[in-house]
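Below you will find the structure I want to go over with you.
One protein chain is absent from this view; the other protein chains keep their places.
So that you can tell them apart, the chains are marked A and B in the order they are listed, and the count of residues begins at 1 in each.
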Amino acid sequence: MLYAMCFFLFVIGLYCALVKKNMVKIVIGIMIMEYSVNLFLVMLGYRAGGVAPIVGKDEFDAVSGMVKSSFVNSSVDPLPQALVLTAIVISLGSLALMISICIRTYEKYGTFDITQIRRLKG
Amino acid sequence: MKGMTIIVKSVSSWVKMLVLLFGIYITIFGHLTPGGGFAGGVILACSYILLMLAFGREYAEENLSLCVASKLDCVGALLFAAVALCGFIYGAAGFFLNFVHQKWQAGQGSALKLVSGGTIPLSNIAICLKVGASLFMIVLILSVFRADSSSGKEEVS
Partner (left out) sequence: MGMSYIFLFFMIFLVIAALIAVHTDNLLGSVICVGAIGFGGSLMFLFLRAPDIAITQIAVEVLGLIILIRATISRDKTFLSGQREFFGIVVSVAILFAISAVCLKAFDDLPDFGTPAFVSAARTQEIVASQDYIEQSLSKTGAANAVAAVILDWRAYDTLGEATVLFTSILGAVVILRKKTRNVGETGL
């Protein structure tokens, strides 16, 4: 059920990117798609009743240096979190690039409307 | 661009140091508590952008100009690559090897201390410099562009 709602969020973003005429609305649609994918990846690694994947003071054996099995059996998956951490910062970089393209286009054509840009020449 | 009112200026002159300190704390303790290089770098950029929004673009450019920010960005990226290449000292399969932990720190009971984790804190600092300088640069460029285009002057970049 929760995965289906994540996918519904993705479809809303895809609809916005396909159908709207305003360039900034298209950028907003792409951002909604990125949020939904990050959320889905982190939800894949969730364990019900789990703890964050950070070892505390009393969760490891000081003599041997190994973590206790109670921690291993109750922590959430750290691998999707590592993927999503870099993806969030990259989405900010790509947002900056898209917005700079929009601003330059507005500077040249005077409008954000993509159908008008198709008809003007030069 | 102009700054904001006197209340915003006086409050943000106290708060900017706290935000900077918080960003540095999140970066350095990234291997023990949640956070790391990416979160610390973004918070560091936020502190300089707070300066820019409250006091105006010229004040922020005196503090950290565009040239210095781009050089910091490159220094961060090169530091990350240098930490990775130093692993080659210890054998051919040594790219990104955590040589500090495996040679000098393993088995010495340094878990959960600040000086632990090997090359991980060094990589965190490099990533923090890189991400913070990049994000500050992009917001500065956006405001420079808007100032030039709205006033109608043609300025050499």
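Here is the rule we use: a contact is a pair of C-beta atoms (placed from the backbone, for glycine too) under 8 Å apart; a residue touches a chain by one contact, two chains touch by 3 or more.
The shown structure was predicted, so the numbers you read here are calculated from the model rather than taken from an experiment.
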- Hidden partner sits against chain A at residues 1-9, 11-16, 18-22, 24-25, 27-29, 31-32, 35, 38-39, 42-48, 50-56, 60, 65-67, 71-72, 75-86, 88-97, 99-104, 106, 110-113, 115
- Task: Spell out the interface residues on chain B facing the chain that's missing from view.
- Result: 26, 30-39, 42-43, 45-46, 49, 53, 66-67, 70, 73, 77, 80-81, 84, 96, 98, 101, 105-106, 110-112, 116-120, 123-124, 127, 130-131, 134-135, 137-139, 141-143, 145-146, 148, 150, 154-157
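We adopt the following convention: only the chains that are shown with their structure count from here on.
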- What is the distance in Å between the mean C-alpha positions of chain A and chain B? 21
- In the complex, the residues of chain B that touch chain A are 32-34, 36, 38, 42, 107, 109, 111-112, 131, 134-135, 138, 142, 145, 149
- Sites on chain A touched by chain B in the complex: 52, 54-55, 57, 60, 62, 65, 85-86, 88-89, 92-93, 96, 99-100, 103, 107
